[in-house]
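The complex appears here minus one protein chain, its other protein chains still in place.
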Amino acid sequence: MTSCDAIVIGAGHNGLTAATLLAEAGRKVLALEASDFVGGGARTAEFAPGYRSSGLAHIVNRLDPDVARLLRLPAEVASGELLPTVVLSEGREPAVLRGAYGSAGIEGVTEAEARAFQSLKAKLLFQASILKRFLKRRPPEIGKMSGTDIKDFGLAGMSLISRGKEEARDFLRMVLMNVADVAEEYLADERLKALLAFDATLGVHLGPRSPTSLLGLYYRLTGEAGGLAGGQFIPKGGMGALGAAFADSAKRAGVTIRTNASVRRLLTANGKIAGIELLNGETIAGDLVVAAIHPKSVFLDLADPADIDTVFKKQIRNVRSEGNVAKLDLALSALPRFTGVSERDHRGRIVIARSARHVDEAFNPAKYGEFSPDPVMEITLPSLADPSLAPAGGAVLSALIQYAPYRLKMGWETGKPLFEQAVMAVLERHAPGIGALVVGKDLQTPRDIEARYNMPGGHWHHGELQVDQLLVNRPTDLASGYSTPIGGLYLASAGAHPGGGLSGLPGLLAARHILSGDRR
Amino acid sequence: MTMNASVLKALQTHIDQPIAETPFEPRFDALSRYPDWYVWAGYKAAHSLGDVEAEYTALRNAAGVFDVTPMNKYRITGADAERFLNYLTVRDVRKLAVDRVHYTCWCNDFGHVIDDGTLFRLGADDFRLCCQDKQYDWLTDAAFGFEVAIEEETHHVAGLALQGPTSCRILKNMGFIGVEQLKPFQIARYSLGEGTVTVSRTGFTGDLGYELWVENGLALPLWDQLFEAGALHGIRAVGYQALNQCRIEAAFIVPNADFMTASHVLRPDRARLPDEIGLDWLVDPDKPNFNGKRAILSAQAKGTAKHVLVGLEIEGNVPAEGAIIYHRQKREAGIVTAGIWSPTAKRNIALASLDRPFGTTVTEDLWAEIYALCEGRYHKLMKRVKIVPRPFLKLDRRTTTPPADF
Partner (left out) sequence: MRLKTYDAIIVGGGHNGLVTACYLQKAGLDVLVVEKNDWVGGAAVSRSLTPGFLYSNCSYVCSLFRPEIMRDLELPKHGLQVLPYEGGAVLTRDGDYLANYREHYPHQREIARFSKKDAEAYDRYARDVTRQCRFIQPLLMRTAPDPFSFKPRDIQELLFLARKFGEMSAHDLAQTIRFWTMSISDFLDEYFETDVLKAFLAISGIIGTALGPKSPGTAYVLLHHYMGEVDGSVGAWGFARGGMGAISKALAASFQASGGTIRTGADVQQVLTRQGRACGVVLANGEEIRGKMVVSNADVKRTFLKLVAPSDLPDRFLNRVRNFKMRGSSGKVNIALDSLPDFPALPANSPCTKGDLHFTDSIERMERAYDDWKAERWSADPMIDLMIPTRIDPTMAPPGKHFMSCFTQYCPPKVEGRDWTDQDRDAFAESVISQIAAYSPGFRDRIIHMEVRTPRELEAEVGLTEGNIFQGELTFDQILFNRPVPGYAQYRSPIEGLYICGSSTHPGGGVMGAPGRNAAAEILRDLKLSPKEMSAAHDVL
């Protein structure tokens, strides 16, 4: 039996972040990864002979600057050229948002509409900034507020009224609204409304008309790239380079990373963590275990059911975590052409959503375990920036498609080819001839994502990012501050506060909490 | 779970018969001189059969028979049964031998008591849990991750409590050879007709006594043979009122009377830790994790328990049930949850829930404010109370093995 100061389960970007910070604080850290690759969702892999693409995430839009700084991530992966967002619309030229979410202008819409968008964006950014204060710290301890809690609530209150009462009132009105109504109140252009609706709901099981769906947009706008809120880029060398950079930081800090090291169970003694046992029977002792994997895996698969109490166990079972997004990679013999999109904008993020209603109608079937024949999606062509991803002359298309319910009534075995047809039909409409260019493809449904990334439900946030699963309730109120009922066991994945996306924040905040010696 | 509509329809008699009847109901009905029924867990049950004093006397002087069928009964079996129950309950189930019973309680994550009951170990991997409240929901939630099967037996296992000094004699008359060798909390099985009677030396009176368990079909034969065997030994059917007097003398607590169970409370401050209702002795801090362990131990370490259950002896002879307890006749210190004039101990006794430090460090100068309604007028009494050890009545015959042969 070996031992170490800290065992990190899961070498995704959050696990690597926590591992690095613990190692830098002088702990002897072992990071265990079940699969044969590190970086989790941030990876680049071959999906067709000669074609490589990002595994799950295909754009960086919320990498936390503190994480990048603390991990000394190389600038070429931690930042990059800001990509425009191109919103397609049949029969019309696309709307193009330049810079960070249109900070460098919006093309293809009227001037008045562009102004309306900028003013709405400013309002949303202001509101998001108030919420952001709570994303970069441990969730407040309700019931026994600490000095920091009270201070942060006070500061949030002060910044809330810093722009006057009326802005503050708008915040309290809008914060739990649905994105479609907000877009309708401020905008006229269907494409811009569609974009907000799409971005607010990507990755969650809500439609744009579901109350609280605006929160997804706030979440998006709390992310930044190159210091600009709402910015997005693809790192040089692809997402895999970012994953590798996280791993490099960890190794530099002295973390031992073991891949193909699947944890079978958590070992405890007297209600406290005592180590882990691997699938191969090997045990590793340690009184500090950081689980940077899905909380459901931690408590329902790895923990002894006798080590956690019943209310808590039920809460974990009740965490809603069924994915809604499918990832499609296409290997293409030549670069596809999206109608109306300029050559340079093919490098951007291309969004297919005609209207908020289109997004909503794509959502409706998902409620019943069905998919829409007309799904919405965002597309990147990563080989444009990094030609090494495809053979000469070829191209790679990567798309995140919504909504693809984890629990498909007809079963994904039957459904997958049908879904693929629906997606290809949409692509064909916007990029005529694309079907003929396809030489290879890889469609990952939430079921596939679940299997490939050990993510129960195939949900990249490790749990729905909805109001009732945020802050003190993430993943549940009995384990919301990274500590868990099992002493010495901490959570550090997207399933913990503040949630998913390639930010590194759960890993950072968990490590800080552990290092603070606060054992609450 | 889907069932076809015709099966579902066959189960629809409940609106016509809102109250269920135990298999013993015809016998109780026949013996009831002045019908006095109440509803116990959905079953028709007797408050008394007409003469509470005689029924009490039978329990303490000869033998009383009380129908415990409405108790909720859960059969827990499977490879993980012991481990599961050890996790569920506060006591160490590993120490419970086969064919033994122990009294226990279980708590939620916050250490608040959900219910108390008796756990029967019928085999290495075979247990029966008897309790007051419905627990199927909690048991199945708790069992997630364990290899156990949980089956409710409430409606097909009937039970009788046979309590009192002649109870052993009566069972011997039934032909239950060796029953006198049963130690308290021990189980034995005897055949009766085509079936089996499971006998446990358990009860709720603090006296010599047994509980007899049979499949429903055997219930009436059991009753008839029991009453035949007991005819010369003072056997008598009793209702809850007589039993209640005995259990207060024995200082046994009743959920949702002496304390509110965590599953019933609406007001968060009403739930109770084991330490607050006198059940701290059940809690085994040395066994592996059990539900609520962290909370219970943390409350003990921090001293955050707010209440304490005490036994009181009260001046005079007016029962004090529901009385408010005051310190120095002024400051409210708690409430009497059960109180009677004890016919056997000849003392005015009561169980009370006090707000700490009353009952722990402050034990003097306590008073009970009793309102006695007599002929249209309240007599308001302020009576001195004394905290006394429980039980109020300690009978050697409860534990003596073999029991004296009457």
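Should a chain be cited, it is by its letter among A and B, assigned in written order, with residues numbered from 1 in that chain.
As a working rule, a residue touches a chain if its C-beta (ideal position, glycine included) is under 8 Å from a C-beta of that chain, and two chains touch if they have at least 3 such contacts.
Because the structure is a prediction, the values reported are computed rather than measured.
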Decide which residue listed in B:T140, B:S298 or B:T399 touches the omitted chain of the complex. B:T140
Check the options A:L206, A:I276, A:A353 or A:L489 and report the residue that touches the missing chain. A:L206
Give the residue, chosen from A:C4, A:A156 or A:M177, that touches the chain omitted from the document. A:M177
Would you write out the residues of chain B that touch the absent chain, in ascending order? 1, 3-5, 8-9, 11-12, 14-16, 18-20, 39, 42, 110, 134-138, 140, 152, 263-266, 268
By the contact definition given up top, give the residues of chain A that touch the hidden chain. 141-144, 161, 165-166, 168-170, 172-177, 181, 185, 206, 209-212, 314, 318, 320, 360-361, 364, 367-368, 466-468, 472-473, 476-478, 480
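By our rule, only the chains that are shown with their structure count from here on.
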In the complex of these two chains, what residues of chain A are touching chain B? 268, 271, 300, 304-314, 317, 478, 485
The answer for chain B against chain A in the complex is residues 83-84, 86-87, 108-110, 138, 141-142, 144-146, 288-294
